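Just passing along the structure, written as structure tokens.
The complex appears here without one of its protein chains, the remainder shown in place.
The first chain written gets the first letter, and so on, giving A and B; residue counts start at 1 in each chain.
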Amino acid sequence: MGMITLTSDLGYKDFYLAAVKGSIVTQLPNTQIIDISHSVAPFNIAQGAFLFRNAFPHFPRRTVHILGVNCDYSNNPEFLALAYREHYLLGPDNGIFSLICEEFPEKLVKINLNRETKFPHFALLDVLVPCACHLAAGGTLNTLGDDQKTWIQKMDLKPVMGPGFIRGTVIYIDEYQNVITNITRKHFEERIKGRFEIRFKRNETINKISYHYGEVPEGEKLSLFGISEHLEIAINKGKASGLLGLRMDDTIQIDYEEVS
Amino acid sequence: MGMITLTSDLGYKDFYLAAVKGSIVTQLPNTQIIDISHSVAPFNIAQGAFLFRNAFPHFPRRTVHILGVNCDYSNNPEFLALAYREHYLLGPDNGIFSLICEEFPEKLVKINLNRETKFPHFALLDVLVPCACHLAAGGTLNTLGDDQKTWIQKMDLKPVMGPGFIRGTVIYIDEYQNVITNITRKHFEERIKGRFEIRFKRNETINKISYHYGEVPEGEKLSLFGISEHLEIAINKGKASGLLGLRMDDTIQIDYEEVS
Partner (left out) sequence: MGMITLTSDLGYKDFYLAAVKGSIVTQLPNTQIIDISHSVAPFNIAQGAFLFRNAFPHFPRRTVHILGVNCDYSNNPEFLALAYREHYLLGPDNGIFSLICEEFPEKLVKINLNRETKFPHFALLDVLVPCACHLAAGGTLNTLGDDQKTWIQKMDLKPVMGPGFIRGTVIYIDEYQNVITNITRKHFEERIKGRFEIRFKRNETINKISYHYGEVPEGEKLSLFGISEHLEIAINKGKASGLLGLRMDDTIQIDYEEVS
């Protein structure tokens, strides 16, 4: 039984996602289909990449992953299939893969299937599903197209590093309203050896990294490295985004003592 | 392994849907269950029919589909099982099937199972799940009840056709806020051979049918036939419903040049 995961901006209420799943089980009966998320903000490849990057390593090797974020013919006339860290990834060549992959994939092909343009706006169904079923059934990437050395490159918004400061940005707010920044544990640990102060709007400051949400009293703010290994501003048993007024794209700055 | 799909107004947060799925796997272990949508607006059979009609053809033949929209004993004392285009459909006799099926089904039976009224408000579980499992296990419609020649008939809201105009209605707004009307490609192509103008609120007009969302600049409005083959008003990478103020049941009129 093959396994296919789906990550998209299709949402859950419409018939589009069901059409995709129906096509998969028609083409490859008994496939196990697992949703990663379909609540990616429409067309937001950075958000789709963030969610996918943190989810896919938990799946078995050789799982086939369809990435259907900002996926239509008009914007992205090309579709790619990748072998990356022993997983298969399929999606439009719109830059999402450059945001997901830390190194160039083991193999990258440009999909060269005879495209039935039955649904001109639904490449996810017309192009990606047949390729995913082919791979999930044990087929090879070579059958899908020719090797490729390049893809569309998008840059992740990186934190700005300066003398004694790291200035990051809010990149995601989760269901608990934890506020996730683009500052990773690696950024932090490479630079910060002594005292520091995390500053964000309304003159709020935190000068400690917690290990658990429960380390501070209920209702108190804290900062920790979340499951994604990104720096997170949270409130123990509370909703940090709403209560602290922190929104997507807001700035978080860490000022630190430089140790020579 | 049998396959059963579910379309309902049950939503995702309560325990009702889980009770349905648990009952299915208790009665027929290893059934593959696929959700079509459970976000149908409560009791809205027209919306349920629209979503289902566009999703089910993508599933394998002989799939069993449960339709649990506006489904309770009090309103719909009868339940139907259908063979339609080589799929099995099960649901209350509340008019939803007349909105789904373009022709009368191959076979239609009134469900005549000994109904355990354990949950007087949960016919979906008590009546439809056992019948669905029976069919998914290879059982026949004849076992479920007697042939029937009629059902409750509901009329879809059709566009009004007049000399030089088609006046349609917004019937669905999808997750991208694309605005879907009840004007189909067939309605359009049968009548419109020359110039036309699509008009809707705030004096907005469009006089072209696009093939792709990306044919116009980002943020611009456009019109196209969507995956459902219905005329859709959209904004490239934008939210048409909110930005254009188009809501459910609003009017869209196409004025066209009559070619003799």
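What we mean here is this: a contact is a pair of C-beta atoms (placed from the backbone, for glycine too) under 8 Å apart; a residue touches a chain by one contact, two chains touch by 3 or more.
Bear in mind that the values here come from a model prediction, so they are computed numbers and not experimental data.
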item	value
Residue among A:55, A:83, A:101 or A:152 touching the omitted chain	A:55
Full-complex contact with the absent chain, from A:26, A:39 or A:184	A:39
Footprint left on chain A by the chain that the document does not show	1, 3, 5, 12, 32, 34-37, 39, 50-52, 54-60, 63, 174-176, 211-215, 224, 226-228, 237, 239
Interface with the unshown chain - residue positions in chain B	9-16, 18-23, 25-26, 29-30, 33, 42-43, 72-75, 119-122, 125
